[in-house]
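Note that one protein chain is taken out, while the other chains of the complex remain in position.
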Amino acid sequence: MPDKENLKKQIIQAVEKVKETNPMAGSITNTVTINFVANTQLAVGGSAAMVYMPDEGELIAKSGGATYINVGTLFPIYEQTLPLTAKSLHDMGKPWVLDPVAIGIGSLRTDLLRKFKEFKPSVIRGNPSEIIALAGLWGLDGGAGESRVRGVDSTDSVNAAKAAAVSLAKYTGGAVAVSGETDLVTDGSIIAYSYGGSHFMEKITGAGCALGGVIAVYATAASPFIAALTGTAVFNLAGSRAEAKTDAPGSFQTQFIDELYKAAADEIADNQFDIIEI
Amino acid sequence: MPDKENLKKQIIQAVEKVKETNPMAGSITNTVTINFVANTQLAVGGSAAMVYMPDEGELIAKSGGATYINVGTLFPIYEQTLPLTAKSLHDMGKPWVLDPVAIGIGSLRTDLLRKFKEFKPSVIRGNPSEIIALAGLWGLDGGAGESRVRGVDSTDSVNAAKAAAVSLAKYTGGAVAVSGETDLVTDGSIIAYSYGGSHFMEKITGAGCALGGVIAVYATAASPFIAALTGTAVFNLAGSRAEAKTDAPGSFQTQFIDELYKAAADEIADNQFDIIEI
Partner (left out) sequence: MPDKENLKKQIIQAVEKVKETNPMAGSITNTVTINFVANTQLAVGGSAAMVYMPDEGELIAKSGGATYINVGTLFPIYEQTLPLTAKSLHDMGKPWVLDPVAIGIGSLRTDLLRKFKEFKPSVIRGNPSEIIALAGLWGLDGGAGESRVRGVDSTDSVNAAKAAAVSLAKYTGGAVAVSGETDLVTDGSIIAYSYGGSHFMEKITGAGCALGGVIAVYATAASPFIAALTGTAVFNLAGSRAEAKTDAPGSFQTQFIDELYKAAADEIADNQFDIIEI
């Protein structure tokens, strides 16, 4: 069995290193939730920078400790920017996080996501339907067509995406985080289930995007698996705490950022999770 | 006289259907308020998805129950995306909401808004100056030039836009919602005046855009007139309630989203409105 105490220690180290070093994790992300992504990255102790132009993507990749690519709202220039940036990250061996938002909608999105297979994202974060569809697009076990992605929402449960998540992690050599009522994080050999969060996280736009951005912050300071687990844990902790203080989504979002900021390293490590070997 | 009790019943049905079915209303909207639009759509029970690319506009039109098009901040690609999306919506007979923000600023905006005449938006939402200018651009009664639009603000009163609103609704066969201190909603044969709201709604950016997005959510579940009236009513109710709890615009915006979320179907139907036959 993987050693849970050892994982907790690594979570604590990741959180503390981020709070001490204020690492930069650049992003190319959608316009809907870009502000929320940046504010959550800052709340956990990271630094944010967002770009659209091809050479700026390369520069952000070079200068940041990790990079977050979210395909939520594509612009035409992304046809150049995203493959160039992902290739740079891959060639430099730098960690990057992919959020395959709304996979299946539009030809550019499909082209870009297909190309990313070659550049092996360190962490893939998505809802169950997106994870299943990405494994399908990449021809991996557990994958299927994109028919179950409904806009940005999932119609599948986390466990339905387990096989796809494991095969994606095995293929990339990194980690996969599947968001749902209980979250699943895997490096292809271990699966961690992380508990907590809030039903309000589906009532504010961008909880998933923000998680991707925060995982990128932790990926500057830890392995892909620990980064994905740490980001998932702090979101579950902050979500539970924010829900306890609010009764509606506007206040919840404000409190959620507050709780991300306040969460201490040991509290994040102590947020409930189970691990199983595959 | 139109039956007010019957309208209230339809409002209740629209609100409840949205809360039960979580319908998707996609948007092509401006970058300034895109997050607020999505969060208000989610708060009332809808689901949001935003895109920019031409084929994605078509897909969102196809997969959503209704679509929201807001021309606030145009990108070059909109020259392709918006006519294609509006045409798809029209050809499929699907409801769509147009917000002619800042009509008169720039040649692309004028071209797009002129083309939309052919694709007959189900609901047009704007401030009085925008409604008058759109009727003017489309050569309809009550319309006039664009000189009174000042950026995104109106220099006309709601009643000054009554004739333009009625002629636009008659032309499209849908509804028009004019936002002001008292709001006017018409289907071309009935005019409803909806009361409430808050002076803080002019102190936060995007109250109008968000109303357009929320009307699109209700348009998945009701006629254009009922959707426009329901959206206007819930905004007036939530605005009044949020103002009662706050004394400045930052807190107001948070509370406003909370109150959108909390507003019950019968409370929305009971928000004060008057109806007159034309």
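We call the chains A and B, going by the order they appear; numbering starts again at 1 in every chain.
The rule we apply is simple: a contact is a pair of C-beta atoms (placed from the backbone, for glycine too) under 8 Å apart; a residue touches a chain by one contact, two chains touch by 3 or more.
Not measured: the values here are computed from a predicted model.
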Problem set entry | Positions on chain A contacted by the hidden chain, ascending | 24, 26, 31, 34-35, 38-39, 42-43, 47-53, 55-56, 59-60, 63-64, 75, 77, 253-259, 261-262
Seminar exercise, completed: Listed in rising order, the chain B residues that touch the chain left out are 30-33, 35-36, 72-76, 102, 105-109, 150-153, 202-206, 247-251, 253-254
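Just so we're on the same page, only the chains that are shown with their structure count from here on.
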For this session: Rounding to the nearest 5 degrees, give the angle of the rotation that lays the CA atoms of chain A over those of chain B.
Result: 120
For this session: Could you put a whole-Å number on the gap between the CA centroids of chain A and chain B?
Result: 34
